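Sharing a structure with you now.
Here the complex is missing one protein chain, while the rest keep their positions.
Let's look at chain A:
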Amino acid sequence: MTGLTPESLALLLAATLNAGTVVALASLGLLINERAGVLNLGAEGMMLVAAIAGFATGVNTGSDWLGFAAGAAAGALMAGAFGALVIWLNTNQYATGLALSLFGAGLSAFVGISYTQQRLPERPHFAIPGLADLPFVGPALFRQHPLVYITIALAIGLGWFLMRSRGGLVLRAVGESPESAHALGYAVRPIRLLAVMTGGALCGVAGAYISLAYTPLWVEGMVAGKGWIALALTTFATWRPGRVLLGAYLFGGVTMLQFQLQGQGVQIPSQFLTMLPYVATIVVLVLISRNPTWIRINMPASLGKPFHPGA
């Protein structure tokens, strides 16, 4: 490849981290969900509603952090509605999740109509003092949105929580065998709802990150399948937070490679480059699913199954 200087490589790495963060956040949220045994296909819809909620709040208050809070609240609220339906009314998780996605797409377009094509003012770039001025690694790793680092910390923390803490054990028990957890006296349904709403809040932050930081504007349908890719990622990662992070940056890399190739004038029509992340998702999904036992090792045993507490 011509024109690949250390500077452009540093920028590519930085952009990869940036793009990967969106998917990582949402995927970590969905992982909490799924570890509790609930499959929420509504990620795309929650992220869209959170993207407009975050953007509108950001524009009207001038505060990104309030925007993120609004995104999280919107995501948690939508997840709460979903959770109430699937956990208490035992509606089909696939169908309810799909309804949430379709509803979210409509609602976000509806609410966002007056914000279309508005832009947020340019904000100073965040940089870690000292480290950001290092050659190469500085621009590549240490001039990022704070959420990029928070996401990494979150993945590590979640890994510890799931495998090393009592709370994580209860969460996993609820997803593996809700009957046993119920028999031991754990409130399966409230725990599941809490997990679903936490997952929704994280998807919400991811959605708000898209409209506040990633591409700071609002366009209808701007999540563009990232919610679905995040869902695929939880499976690729076999429900392990560390692998989610890895997969997300891989995805971010593919997304950014597309722009890099376009910038270098590679003779491929742009549409084929835009396809790349989606095709890559299919390819990785196929590679990973080839061996079903590998996925099943970590798959929560009761994923997607309704729970009816006995008398």
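The rule is short, and it goes like this: a contact is a pair of C-beta atoms (placed from the backbone, for glycine too) under 8 Å apart; a residue touches a chain by one contact, two chains touch by 3 or more; residues count from 1.
The working rule: contacts and distances are computed from a predicted model.
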item	value
Omitted chain (choose from "NADH-quinone oxidoreductase subunit B", "Cbb3-type cytochrome c oxidase subunit", "Peroxidase" or "Sugar ABC transporter permease") - UniProt protein name	"Sugar ABC transporter permease"
Residue touching the undisplayed chain, where the options are A:Thr57, A:Thr96 or A:Thr198	A:Thr96
Candidates A:Leu9, A:Ala105 or A:Val219 - the one touching the absent chain	A:Ala105
Touch residues of chain A, complete complex, unshown partner	41, 45, 81, 85, 88-92, 94-96, 98-100, 102-110, 113, 220, 224-225, 228-229, 231-232, 235, 269, 271-272, 274-275, 278-279, 281-282, 285-286, 289-290, 292
